[in-house]
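My questions all concern the structure below.
For this depiction, one protein chain was excluded, whereas all remaining protein chains were kept in their positions.
Here the chain labels run A, B and C in written order, and each chain numbers its own residues starting at 1.
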Amino acid sequence: MPPAHPFDDDKLREECGVFGVVGVTDAANFVALGLHALQHRGQEAGGIVSYHPDKGGFNSARRFGYVRDNFTKQSLMETLPGSLAIGHVRYSTAGSKGQTAIRDVQPFFGEFSMGGAAIAHNGNITNANALRRELIERGSIFQSSSDSECIIHLMARSLQRDIPSRMEDALRRVEGAFSVVAMTRTKLIGVRDPLGVRPLVLGRIGDGWCLSSETCALDIIGAEYVREIEPGEMVVITQENGVESQHPFRPQKSRFCIFEHVYFSRPDSIIGGRSVYETRRQIGVELAREAPVEADLVCPVPDSGTPAAIGYAAESGIPFGLGITRNQYMGRTFIEPTEQIRNMGVRLKLNVNRALIRDKRVILVDDSVVRGTTSRKIKEMILDAGAAEVHFRIASPPTAWPCFYGVDTPQREMLLAATMSEDEMCAHLGVDSLKFISLDGLYRAVGESGGRDPARPQYCDACFSGEYPVEPADMIKQGFKLKAAE
Amino acid sequence: MPPAHPFDDDKLREECGVFGVVGVTDAANFVALGLHALQHRGQEAGGIVSYHPDKGGFNSARRFGYVRDNFTKQSLMETLPGSLAIGHVRYSTAGSKGQTAIRDVQPFFGEFSMGGAAIAHNGNITNANALRRELIERGSIFQSSSDSECIIHLMARSLQRDIPSRMEDALRRVEGAFSVVAMTRTKLIGVRDPLGVRPLVLGRIGDGWCLSSETCALDIIGAEYVREIEPGEMVVITQENGVESQHPFRPQKSRFCIFEHVYFSRPDSIIGGRSVYETRRQIGVELAREAPVEADLVCPVPDSGTPAAIGYAAESGIPFGLGITRNQYMGRTFIEPTEQIRNMGVRLKLNVNRALIRDKRVILVDDSVVRGTTSRKIKEMILDAGAAEVHFRIASPPTAWPCFYGVDTPQREMLLAATMSEDEMCAHLGVDSLKFISLDGLYRAVGESGGRDPARPQYCDACFSGEYPVEPADMIKQGFKLKAAE
Amino acid sequence: MPPAHPFDDDKLREECGVFGVVGVTDAANFVALGLHALQHRGQEAGGIVSYHPDKGGFNSARRFGYVRDNFTKQSLMETLPGSLAIGHVRYSTAGSKGQTAIRDVQPFFGEFSMGGAAIAHNGNITNANALRRELIERGSIFQSSSDSECIIHLMARSLQRDIPSRMEDALRRVEGAFSVVAMTRTKLIGVRDPLGVRPLVLGRIGDGWCLSSETCALDIIGAEYVREIEPGEMVVITQENGVESQHPFRPQKSRFCIFEHVYFSRPDSIIGGRSVYETRRQIGVELAREAPVEADLVCPVPDSGTPAAIGYAAESGIPFGLGITRNQYMGRTFIEPTEQIRNMGVRLKLNVNRALIRDKRVILVDDSVVRGTTSRKIKEMILDAGAAEVHFRIASPPTAWPCFYGVDTPQREMLLAATMSEDEMCAHLGVDSLKFISLDGLYRAVGESGGRDPARPQYCDACFSGEYPVEPADMIKQGFKLKAAE
Partner (left out) sequence: MPPAHPFDDDKLREECGVFGVVGVTDAANFVALGLHALQHRGQEAGGIVSYHPDKGGFNSARRFGYVRDNFTKQSLMETLPGSLAIGHVRYSTAGSKGQTAIRDVQPFFGEFSMGGAAIAHNGNITNANALRRELIERGSIFQSSSDSECIIHLMARSLQRDIPSRMEDALRRVEGAFSVVAMTRTKLIGVRDPLGVRPLVLGRIGDGWCLSSETCALDIIGAEYVREIEPGEMVVITQENGVESQHPFRPQKSRFCIFEHVYFSRPDSIIGGRSVYETRRQIGVELAREAPVEADLVCPVPDSGTPAAIGYAAESGIPFGLGITRNQYMGRTFIEPTEQIRNMGVRLKLNVNRALIRDKRVILVDDSVVRGTTSRKIKEMILDAGAAEVHFRIASPPTAWPCFYGVDTPQREMLLAATMSEDEMCAHLGVDSLKFISLDGLYRAVGESGGRDPARPQYCDACFSGEYPVEPADMIKQGFKLKAAE
């Protein structure tokens, strides 16, 4: 959950959350609540499309900013009537906020001869550049810079006579990771790519149904969790016929993103039948076993490191304590006003609990190290407060490879673990010790008691291993080198 | 820290935070940062006054909303030049937001014949109505409905020839609780009432000085904690002469607000030489000793119950776990869109970690019970998630009396503990057990090993005991009955 | 000039103004000024697209509201760099403001394989519905509800290898009225339909060139008027090669909109070599000859009736006087606050100069009568002020037919002149006399000394005559009946 972390710019960021519902009055209200619960998956902007046969057909609203600041106003929500709606929350990619236009905000909508369709996409299309070039050549006009817009144009050009079939046509042309929630005038549609990289779950609410990136969004509307959409599955849901399932793609072994367990998903969500909170706590337990150290205090880096810190403390017997306080009024817009203040080491987001830290040997438990800039600052704050020793324990293996499946990662050379060994990182950060959980340890914590199967890994762990389950075609064309090629 | 709590409307609320600084370039920037760190003491509005001899003299800005949303804009901060500035954050009193005008937002400013002065007041004047009537009778024109405005009018009418002396004159007429930060063209002034009910600390920043409600605001600007302003002390600070101390009031035994330890102050602040976090953890320890129960999980009500829950878990040996997740994107403005959704029990602010709670005997640790409405809802959520038993442990004694010294409390008849015994409350809430810490236990946790001295209590604990150290004159005139009178 | 008129809802409204410039630094600034001068042609929204090879290529901004309120902000204009830019101002169609989305605001942009193009369209495509259906059938995705979007999709599908040729392809498929200003990365393009229904002029500014709906927008930027773009002409302008002219359409006799002379164009513009002000004054002269009446005062209905009133007064010898004062602070948003006030006959926009009107026989000169609602209200105000007689003289023939070429007219049955004779209208309005200028008189005032040529009319006067020079195909399909069919 990125915003929980003190320095947003040194975290990997999920790029999307999707939600859809059919068969309830004022469906857009439910979508707004669902997106609010998925806000951690995308904070830059959000959009909702609803359909009402008598009130303007398809209606749409897209806004920059938090769901709670936009999709809660009576005046806006009244423009989104109907019993069928989908929505999307979106992250900006690093540093490009200035260039992001509202037209890049999903859902995307297309009017076809048999009626309109709207789609919301979580993931990333690895052959989007090639597809886009081909579509423009044939006369399609793109309205956004988003890879996801390819899907709706492919659908527009399909010769199929119904929209679900057009979506099948379109998604068969698409490579990469995708969990898609879409709608027509009467149907709610959900699809996951054959590897099932991104999550998508099905819920039941009254007489209606909903689709969501995570289960925490089912809880907020009081929906019952039914099951995950399977990798490669497409569900077409109507109020009349309920859930109809198809498997339009060639079957493959699933490769769910293991980082969803480590960081992206909310701790109160359930993934693959496992509590995210419990998995993270178990990572802490494994980490305590793999990398014990004598110390006085186990202190989480708030808030994402907390469950692992609880696990580490419980397994090690070392007391757990909140040595770092997060300022809960911190928005994303606080600009440090002057050079002078910036240089004085202002703590806008975090403050160390000096009375607790002083003279203690402190184990800091964090979820990951990306560039390492954050870890350095936290170490300094802890030492300034008089800690005797600082030991970092990281609840994920070294992040050494970028993700091309819907996560915003820096270029490879910016990743600390891409250029340094664990010992070099320890020296670079200037801490008394630094240990990452092993890849096998992480697999054990997610329930694979035998650890990772190197021949056929159970998860997508490309960010740690460099083994990409789908070839990143566009990136290779732009010069990215696979591990084998190095 | 109120906003940390899921249901804002069932908490006591501090009404103010004050901050001032002298002797630094662009002092208003420091005040903005200090107020940001004190935001938990007042979220409705904030104001800053600065002084620059060549740029318009006294300049002022007052705004509704968070500090970070107003006092971070370059364009606004440039209107507040100078090396001397004070500021204030303010709570609305319950339900009166609609009537609060910007003119009620402090600091208040008055132009006297010897120059201007601005004041920011934390506390409450218990004879404000009488003073106001008298001042109006003599021709003063009030601009706000705030009790604090009396101080500046009393100063305007003083016959003293310098502003600090006028402030002494004024504050000698005032009854109740006050920590005041004030400024003239050259002086930063700090005063605490003789009982020292509200906090005020002194910090050193470079060659300058600052005054703050809490130490956490010193940390954010990198200031060094010097000492507390003493009860009944007045400090006049200039860049040339540093801190000059006076004691203009008749000496009294101090009665600091014990609820600052329980709830109002930030856990990373230090009060009376004690870490607030550590005190709260210790309350949990005391509570585990006073009110043990067999259970599987100690779960804090986030976020304010967390330190006490850690203490309870450590002392009892029962595992600590985050069974309730707070939605960190929850603002104060999310309006539940429809009746339908409201009735479905939407969880906008909190979600229960079902996988962790299911079939467990859960101890919920919360900081206080006011009306009890919140506690009921949380209990229901926990039971819905399948808890086997629910035991409430409260980190403060029953809140049975309103506060008249700067805290927003409901009328006495709205306080659950004013009308019910502990057992009746347990039945009312429908939980398996409910225990509050004893008043003596609370005193022990704040370091009074012998507990409360009933003859001369060490703290103001009127909200628990009904013993008011200053007679609430205005309220009595309006019909409020003291304990003795009941 | 619509807003000059007291009751906006009873006027015909031009739907667009277009402006483009090439060869000047910060071209968007010039476009903003040009659109400001064309604001009377469209007040609801405006947009500008500019191109800079090194600063983001094509940049675009579209906003609701006045040009002066949006396109004057330094922060916005800096996002529109480059020496080539086009812009558009737009009217809402009656009552549909709520449904107009920002995506309906022009210019429209399309990325083709040989680069991007933006277009701004003044006029109306009479076969847009049929084109749209066909394009969707083939996989085009429309982003707006605007008829103008067809043009960019037709261009995207053209097999031509350069953009001007694609535009020719596209416009040959289009029926109706169009003056188009478009741009590529290096070219400014202007086109008028074969009948030349809507105006478009060419100007020279320094080393650069500009295209504008009217000459008044040349004046504001200090550009020199060169000539009109001819009916059926297409000009492609580059800084290197200057103006290159083509005539891609089958030649036809021109049919310029005569209502531009009567009302739409600004009085300080020059159309077809004639001063609009002078033409309107001449209409007043003709009207005084055709429809004299004994009276004491010639009073214009401000502001659009003023030139004709001056002409009427001069020709008749009756004194000219400002009997009606317009409130110049009247915006379009003043909402009459209460039923009570509305019923009291509040004059928000106009006030009668009682001292001038009392006991006079007044000739009111107005430019047109649409529904007649305005004329009734004005008559009542004049009588309330004590006028002895009220005589209406109208500077256009009876408006009896809707326009389908880019003007917002009510449905035919709403037009007063569609259902009543001149005498019936006089009785309906309750005035002492009512006279419209004759169609021949109007033609004489625009310089056709022989009047209208019924065989081959020199102008489009369909709104008066019901003779439509281009068959309104979409409308006929929707049930509209031509004069012949009645």
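Here is the rule we go by: a contact is a pair of C-beta atoms (placed from the backbone, for glycine too) under 8 Å apart; a residue touches a chain by one contact, two chains touch by 3 or more.
Keep in mind that this is a model prediction, so the values were computed, not measured.
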For the chain not depicted, the shown chains it touches: B, C
Full-complex contact with the absent chain, from C:T238, C:T325, C:T373 or C:S433: C:T325
Given C:L356, C:A388 or C:L482, the one touching the chain that is not displayed: C:L356
Touching the absent chain when the full complex is considered, from B:H153, B:R326 or B:K379: B:H153
Residues from subunit C at the interface with the omitted partner, ascending: 1, 3-4, 25-26, 29-30, 32-33, 36-37, 39-40, 43, 66-69, 72-74, 77, 216, 219-222, 266-268, 270, 274-275, 277-278, 281, 303, 306-307, 310, 314, 319-322, 325, 327-331, 333-335, 337-338, 340-341, 344-348, 351-356
Missing-chain contacts mapped onto subunit B: 56, 99, 103, 110-113, 133, 136-143, 152-153, 156-157
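Definition applied: only the chains that are shown with their structure count from here on.
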Greatest separation from subunit C - chain, by CA centre: B
Core chain by centroid distance, with centroids computed from Cα atoms only: A
Mean-CA-position distance for subunit B and subunit A (Å): 37
Contacts with 2+ other chains: residues of subunit C: none
